[in-house]
Structure formats: C-alpha cells, structure tokens
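What you see is the complex with one protein chain gone and the rest in place.
Right, chain A next:
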Amino acid sequence: MANGILKNVEIKGIACAVPDHLVNNEDFFGVFGEESVQKFINMTGVKTRRVAIDEQCASDLCYVAAKKLMERLNWEASTIDALIFITQTPDYAVPATACVMQHRLGLSDECIAFDINLGCSAYVYGLWQAATMISTQNINRVLLLVGDTSNFGINPNDSATAMIFGDGGTATALEKTEGKDIKYFLKTKGSGYKYIMVPAGHARSRSQTIVDKSEYELSMNGADIFNFTITDVQKSLADFMAENSIGKNDVDMYVFHQANLFIIKHLTKKLGIPIEKVPISIDRYGNTSGESIPLTLVDALGSEQSDDTIKLLLCGFGVGLSYGAIYLEMKKSACIPMIYTNYYFDGVDKK
C-alpha cells in the first residue's frame, strides 16, 4: 500500500467557515414523521446542520477561511507557492475552481493551482499532496482548501440524504519546517464506486436524451459503506499504527471523518480507542464531507491558546471508495475559532 513519511513539513494553521444558516433536523418531523426522524437523529447523531444558502458555494466558504487564516499567520499572498482545492461541488464544470481562487485570493501568477475531486477522504489526500510538494520540491508554502456544499443536489424527500449533510469550507496552511514529519497511508477500493454516487450530469451519460431527475441526485448505499468502514478501514488503520509503531499513547486525538455517529462509535470500539480521544462535530454540523476532519479540529481546538504540540491521527474514508490516514504533530493553537458567514461571491471580492 501507499505509505511512508514526508519530511520537513508542518501545519501552521487551520481555519473553517460554515454557513450562518442553521437547520434543525427536528424541522423534518412534518416530512418524515417524528418517530422516523428521531430514530435517524439517534443513529447518525445529526441534530443540527449548517446549510449554505443557494448563492453560497464551497469556494466562498473556503475563501472566507483562507482570508482569515492568511491574516492570522501574516502570510502575504505573494509568498504562497501552491493552492490545492478539493471539492465535489466545484463552482463550474470548467474551469477548475482553484484557478478562480488563485485570482480571488490575489495569489501570485507563479502559484501552482489545481483541483482534486474527492469527498470523505479529501483531507488526508490533500495533506499528503501538499506535504509531498513541500517535502520533495522547491515549494515552501501551500494553501490547502477543502470544502463542499453537499446539500446541493440532494432530494429533500429522500430520508437517507436529506438530513445528513452539513456544508463548510476550510483552509489549511502548510509550510516547510525542519524536523517536522508527516506519516501517511492512502488506499482506494474503486469496486465500490457506486456506493456513493451522482450518476448523471457529466460525460458518462451525455448521449442520453432523457435522464431521470433522480440520476442527478446523490444516492448512498449506507450498508455497504458501513461494511467497508468496519473491515477495510479498520484493518488498514490498525496495520498503519502497528507498522509505524504508533501506540495508543502516541495519539492525543483521533479525528475521524464525521460520516455518522454509529459508524464512528463502532470503529472506535473495534480499534480499542478511548472515546474521550475522539472528538465529534457531526451532532452540530452534520456529515461535512471532505472538510469534516479540519472542521472537527477547529471545533475541538479553535479556542486553544497553548503552543504545546498535539499528536493527531486523522482518518478519512468514503466516496470512491477512497481512504487513508495521516499521523502528525501540530501546535494546539494552530486552529482559529469557527467562522460563521453568509458571504458569497457576487463577482466582486473585497480585498
């Protein structure tokens, strides 16, 4: 499997922006029935969610997070060498949103900018990509933006998807730093590509003259995703820890993709991890796709002032099927407090 160590790279800061708009799942009593909604809340853990207004894109939330983070770190736009944007809800089919963001954030024309299409595993893949560039290339600073507005394209009458997702955008600043390493493993199980899917809307179905509306909506096979998590993900994570001699005392916080509370609890139990070391954000923010790991970090550590370091094991898994984990240390004070915003791009970004 793809695993290894990337040297001389550190996370300097993480910011997260979520929509102002708060949705309470109890508001769905009238749609799906009180008993059914309560059962859903008990199992998934999702009580409230932050949902983007129609005009608000993932890029807008990432923009707000990035601006705040650059200001906090005193990073001049001209000093950023690369921008990576990971989303499944880009602004346009063409061009890559990263190019739009390079312009909006006022980054240098010398800056590398590209999109990656991943969801639940986005953050661990993004950290690996950013760290690889810093560790092996003449690149000092990378801005990693991970965000999604997953409620776009959801069927409001499908109880499996209508109440689960929250929206958000994150920015993570990585910089070349002597003596700081990142350990990782990354994997793919493409045989499960249909488990989470929006079948229509892109090139595969372009010759179809009549497409069922539901083909444009997200479909999710919860049972098989659960199976994948408790078998492939659990085993790979346990192997990764064993092979890298990462003992349970070597981890201060295990941050899992916030897929569903039942899945997180089951995975935690199977791995023999104390639940106190597993922060949860899904109860207030929903399943926040690729940004769920940095969002959970910001939620847990956003008010920390201490420059002490914290040892983190981050694990993303889901759509693709794609999965992986990152083990690293960062300062507790790296996360800045959660940002709530109704901002969206109307063609003019305030500099």
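Criterion: contacts are C-beta pairs under 8 Å (C-beta built on N, C-alpha and C of every residue); 3 or more make two chains touch, one makes a residue touch a chain; residues count from 1.
Assume contacts and distances are computed from a predicted model.
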item: Choices "Cell division topological specificity factor MinE", "Phosphopantetheine-containing protein", "ABC transporter ATP-binding protein" or "Sulfite reductase [NADPH] hemoprotein beta-component" - which one is the UniProt name of the chain not shown; value: "Phosphopantetheine-containing protein"
item: Of A:D181, A:D224 or A:D283, the one touching the omitted chain in the full complex; value: A:D224
item: Absent chain, residues of chain A that touch it; value: 39-40, 43, 160, 221-224, 226-227, 230-231, 262, 266, 269-270
